[in-house]
Structures are given as C-alpha cells and as structure tokens.
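The other protein chains are all here in position, but one chain of the complex has been omitted.
Lettered A and B in written order, each chain numbered from 1.
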Amino acid sequence: MSNILRSLLTISVLAGPAVAQAQPIPGGRANLIVQPVPHSLMLGLVTNAPTQLVAGQIYEGLLRYDDKLKPLPSLAKSWEISPDGLRYTFHLNQGVTWHDGKPFTAADVLFSVNDFLMKTQPRHRNTMTRVADVGAPDDHTVVFTLKEPFEPFIRSFAFWVMPMVPKHIYEGTDYASNPANDRPIGTGPFKFESWRKGSAIHLVKNETYYLAGKPYLQDIYYHVIPDGASRAVAYETGKVDVLPGGSVENFDVPRLTAQNNTCVSQKGQEFDSPLSFLWLNNRKPPMNDVRFRQAVMYAMDRQFALDVLWNGIGKVATGPIAGTTPFYKAVQPQYPHDPKKAKALLAEMHYDGKPLRLLPLPYGETWQRWAEAVKQNLGDVGIPVEIQATDVAGWNQRVSQWDYDMAFTFLFQNGDPALGVERNYISSQISKGNPWNNVEGYTNPTVDALFAKAALATPAEKRQDLYDEVQKAVQADVPVAWLLDLRFPVIYRCNFQNLITTANGLNDSLRDTWIKR
Amino acid sequence: MTAFWVRYARNRGAVAGIVILVLVLVLAIAAPALYPRSPWAMVQRPFLPPFTNGGFPLGTDTMGRDIASAVAHGAGVSLLVGFVSTLAALLIGIPIGAVAGYFGGRVDDLLMRFTEFFQSVPNFALAVVLVAIFRPSLVSIVAAIAIVSWPPVARLLRGEVMALRGREFVQAAVLSGQRTGPIILRQILPNTLSPVIVLGTMMVAAAILLESALSFMGLGDPNIMSWGYVIGAGRTVIRQAWWVSLFPGVAILLTVLALNLVGEGLNDALNPRLSRKTR
Partner (left out) sequence: MPRFIVSRLGKMALILVGIIILNFVLIHAAPGDPASVMAGEAGDADAAFLQQLRERFGLDKPLPIQLLTYLSNVLRLDFGYSYRQGMPVIDLITDRLPATLLLSGSAFLISLVLGVAAGALAASRQGKVSDSVISTLALLFYATPLFWLALMAVLLFSVQLGWFPGFGYESVGSGYGGLERAADILHHLVLPALTLGLFFMAVYARMTRASVLEVSRLDFVRTARAKGLRPRVVLVRHILRNAILPVVTLAGLQAGQLVGGAVLIETVFAWPGIGRLMFEALEQRDYNLLLGIFVVSAAMVLAFNLITDILYRLVDPRIGAAA
C-alpha cells in the first residue's frame, strides 16, 4: 500500500491551488491529447466528450460556470431573472464577430435556439418544452419566457448544452451535410486551422476576439494517439503538455505525476460530476428486496476501490447526487463497509444464494478489476456473482433492454439534479431502449413527487430542502448501489497557468490560459 | 505394451515430459485442497513481492490476490481447455479428412477448399473475433479454439486415409460388399490412430497457448482464473511487479513443453518406422 499512499501524497501536494499571481504573458503553444478521435467538430451536431474538448474553444454559449456552477459571462455580458422566475433576459456582448468576420447578433441566438438545435439535439428539445417563447427586443438582447419557474434553467446555457451557431451559414441548408461542418465557424477564442486526420487538430488564436488581450496562447494542437501507452509516453517525452482526464489509463497516473514540473488537477469536472454506481435490476428477485440492495451497499469496500484502482482520486459516493453537484448534502442513511450487517440483512430476508450476473463496464482494465473486486466483496457476504464480459455495444444493448442483474455504469449529472439525477429515479423515466434513464425500474411515488416539486421550486433554498428529502428517501431505498464520485485527473506541466477556470474544465477554459516562462 | 514403454522410455525428454505433466495434473487436482479460498480473494496487501512472506511464496498481484493460488487453480483450467478443445477439433477434423480422403475427386476438392479457407484466415485473429462476438466464456473459448485448429487434423486424416484406401484389407472389405460407413469406421480409422494421438498431443499444447493468449488479451472467461489472465492483468504493472507476470508464464512454458516432449515420445513409440525421422 505504501506505493499508493506515496502517490496519494504527491497528488494532494501538487493539486494545491494554482492561482496565477503574475501578469499573463501572451504567446506560446499548448499541446493536448484528444481521445478518442472526435467524429466532427461541429458542436451543434455532436456533443460527446472529444468534440467538446476541441470545439469548446471554437463555439461559445451565452454563459460559462464557475466550480460552484454559478453563472459567469460569456457571449452574454449580463443577465436578469424576473422575480417570478419566468423571464430570463440576456444582454449580449457588443462587437462580437464570427470567425468569418460577420457580426454575431440576437438573430443568431434565435436561429440556434429555435431552429438549429431543435433539429439536432434531443437534450435541447427537452429543455425547450419548458420555454413558452424566445424573443429579441433588439440586436443585443434575448429574452426567454418560461411556462413555469424552473430554477435549473440558468444552468442550461453552457457552450455545449446550447452552443451558438452562425445563422448566415446554416439557415436553409441541410445541417448535417453543410460543408461548413468541416471548417467550423464559431465566435470562440480560437479558430479552426487544420485537421490532419489520424495526427492532429490545429487551432489558432482568434485575433479579433471580443475580450481585449485574450486569448493568450498563440495556438493549440490536439494530438491523436490511438494507443494508451503511447499517450503516456508522449507526455513523458514532452511532445504533449496536457493530458485531459481519461486520456491515460489509471495505472499510468502515479508514474506520470511523479515527473518533474508536473501538476495534477481534479477540477473542471463539476458540471459533469460523473457518478459511478451499479444498476440493480429492481424488477427481479432478490434485487426487488430493499434489504438485499442495502446488503450490497454494506458488502462493498468502496474505499479499497478508491485507493487501489483510482489512486485515491475521487471520493466515496454518499447517494444519488454527486458531491460537486448543486443541492448535494451528505444525509443519512449511509452505508460504510460492514460485511456483518450485510450478512445479517441477507439472513433476515432468507436470501436463497442463487448466483447473480454482473456486467462490468467495458472501458478498460480499471473497470474490469473493479468488477472482480465487487464480485469478491459480494462473495464474502454470501452473494455468488458471475461476471459476464461484454463490449461497449453489447453492454449498451443489455442494459437498455434490462437484460442484467447488476451492471456497472457512470453518468454525468449535467449541472443540476433536475437535469442529470432525477432521470435515473423517477418512474416516468422507465422506458426500454435507453441506457441512461431509470434503467433499474425503481418506482416510489413519494420520490416522484419530491423530484417533481424540487425541480420547479424557487428559490434555490426551497429546492435544497426538497432535495435533502429526496436524498434521504432514495438513500433508504438504495435503488442503485452508489460507488464513487469519479474524477479523471488532468495531468499537465506546472508552468501552464489558469488551465482550468470553469466547471467544464479544459473544454472552455483555454481562453484564460497562459504559459509562465 | 511393454515394448511401447521401452521405446517411449528410450527418449529421455519424453520421460521428463510425462513427469512434468503428471505434476501439473496433480497440482490441478490438489488446488482446491491446497488453496481452499478462491484465487480471486484479496488476501494480502497489493504488490507483495515474492519470497518475502511464507504464506504467499509467489507474492500478490495488483489487488492483493495470491499468485501461488492463481497458478495452482490455473493448472486445471489450462488442461481442461487444452484437452476439450482438442477433442472438439478432432471431432470436426477427422470426419472431414476421412471423407475427403476416402471418396477423393470432387468431394475431396470441395472439402479441401473448405479447409483451405479456414487456413487462410489468420488463426488468432479469427479466434479473437469469435470469442469477442460470442462473449468470453469457457464454452466460447473452447469452441473458438476448436474452430481454428481442426484443419491440420483434416489434412493429416485425408493423407492417411488416401494411403490406406488402396491397401488389400480395405479393398477386400469393399469387394465383400461391406457398406462404406463401417469400412471407414472399423477398417480405416483404427489404423490412423497413432499419428492422430501424436498430433492430438501437440494440439493440446497449442490450445493451451491459444487460450492463454486470448485471456491475455482480456478475452478469457472473467469468472475463471487462468494463467494467461494473470499475465495480462500484470502486464501494465510490469515495471513495479515483475513477479505477477513471471510465474504464470513459467507454468505455461513448462506445461506446453511437457506436452510437446510427450508428443515426441509417443511418436517414437507409436511409429517406430518413422522414429527419429521427423519432428
């Protein structure tokens, strides 16, 4: 264990606040990794992680968010919410231009919100069901009017949730096949320069960016290196300066963080707040018995998994809401590692000891080892488990068709329990064919009602009280077995300043980044 | 029988082979008694070096699992997969080869094209695809190994049967009006037994290697502790913990070596005519 402890120490020492004292120096180049290869950089069409990482420098939203998910100005320089919580008025920055020189105005916002994203983004269609009207009183003001108050609405304007796309290029065209998709045009701090397929994506500084002096970096390269070991080597040899979270395997992390001039950050993932848990198929015995589900929680040694498999990076989850998501509170009941309690619960329910199937997440070694550890933990309290190997496609298929007993997963919380948490627990979200909804088949009318009330309550304090109730109720029922708040550490050279300034991390922070020389 | 053993024992390597093989077999049978806890149990701190703790002579792996226990429990898995998949390969290859060799002509042509077809696909790649698609499990692994390893059996049988077909005793059986099936089964096949046994032994060795390679790639049955799995799981930490990968590898090496030695010995003993000629 000493190895692990040592690496833990290094990480906590290095992860101290990287607040820049000195004056930013313009110039320089950042070399990053993008993994896997994005299939497109057109953020209005594709929003998965690799596309966000690159396209977040090209496209912008109306707002950015700090690490507590408080809104920060972006394309909107200021905003007001009416006291009844229904009208959101945004004042846009003046003098913003698209990368082709055309001005950015409220018309572009209306086109993006009412037209483009409605056709391309399922998530956006869902958000807009709450909106009665979007209007533009003048070229630099946009007003959203809601049907009823919805406090999380203010957290729906991030660059990838509601990216602004140019009306003059897309209006009246087939969005998916518009040739501009290959040379994306946004308003962001960096412009698309070139993409050598299989090698690197090159972005250059937007010289006419509307914030004076920004960005500082002259250009950014996103290198494509398909092999995990080679990505680690690319950092060690200096070809790459920044390893975004998840671009190297966990077992390489201690070695890389021991390098000279190397810093680690766990920040910049507050918007996503990935939470890992086990789906427990509540429809089937014995998972339909709450005592069994609680026994699973008690049986698992989650601290061991955190220390050994995740190098101590992250946190043991307390319940349905991740520690970095708004409205989180560590309420009771909690389930520390306690095999005796687990055994007692199983004895009480006369558990029959039939073997159960466990699907690991097919995302590499760490998850495979984790499944083995959980199997062992459960076996120790008398729950025999058979691990069933799958690949990504097979895993998606089986989970979304409910063909499993227990299955590993991790999901993003999207900045608010109403956006990223309730979908996994409310009964209206039980529907086959989707691996991200209420896959476990949990129904509790009290919880349904609480979630519904909490989503629509204002102000935030009232929501907090309701979500406290939700967390208590759900934690007592254990519909799924929560594992860890995951953190995918960003590994970078310490002379990179202000690398992560928002809740979306590297994805939309690089406009603030500069290199200390 | 004694003549057989005398001939066999003349090959010292073959005797060593049989000794090692028996030891592996004993280890496989005794594993549950020697290490009653599951080899997956996390019993000590991770990365315990070997020879430092009497209870865990071969050290522990990334998760604190006993490597000695894994090696012991893995013996049975390797032998089982090796023998069963070879048996299955023989069951595919013998009929195809026998029919092709006996009937010749167009039947032979067709069956040999079929065989060639399987030989043209890279062996290991096909096995990887088969196991991945039918999900890694003991059954899918055995089936995949059988499917990629039968062609040599068919080729061997075809040659043997072709040679035997023209012999007097077969011709006599044909003339006496016996049906084709019984002729192949009773007259011809028993005479091909010796080379098949020799080839079979070698195939068991190859199957063990193939199984370990699949497990190494992460395509083993996730519920069964196999040698290849331990090596694969230890690969990423080889700089810190060489022992995780070393010991199971030695186990595979010894077992495969023993099988090959036994195969040679059998060849000498069963085919005295050919002895010292090939292989």
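Heads up, the rule we're going with is that a residue touches a chain if its C-beta (ideal position, glycine included) is under 8 Å from a C-beta of that chain, and two chains touch if they have at least 3 such contacts.
None of these values were measured; they are calculated from a predicted model.
The missing chain, though absent from the view, touches A, B when the full complex is examined.
As for the chain not pictured, it touches chain A at residues 36-40, 46-49, 122-123, 176, 197-198, 225-230, 233-234, 237-239, 362, 391-398, 400, 411-412, 433-436.
Against the chain not displayed here, chain B makes contact via residues 13, 113, 116-117, 119-125, 128-130, 132-133, 205, 209, 212-213, 216-217, 228, 231-232, 235, 238-239, 242, 245-246, 249, 252-253, 256-257, 260-261, 276-279.
Everything below uses one rule, namely that only the chains that are shown with their structure count from here on.
Separating the centre of chain A from that of chain B, both taken as means of CA atoms, is a distance of 47 Å. Those residues of chain B that touch chain A in the complex are listed here as 38, 40-42, 45-47, 62-64, 132, 135-137, 218-219, 221-223, 233, 236-237, 239-240. Note for the complex: chain A touches chain B at residues 1, 3-4, 249, 251-252, 255, 304, 308, 360, 365, 368-369, 371-373, 375-376, 379, 386-391, 394.
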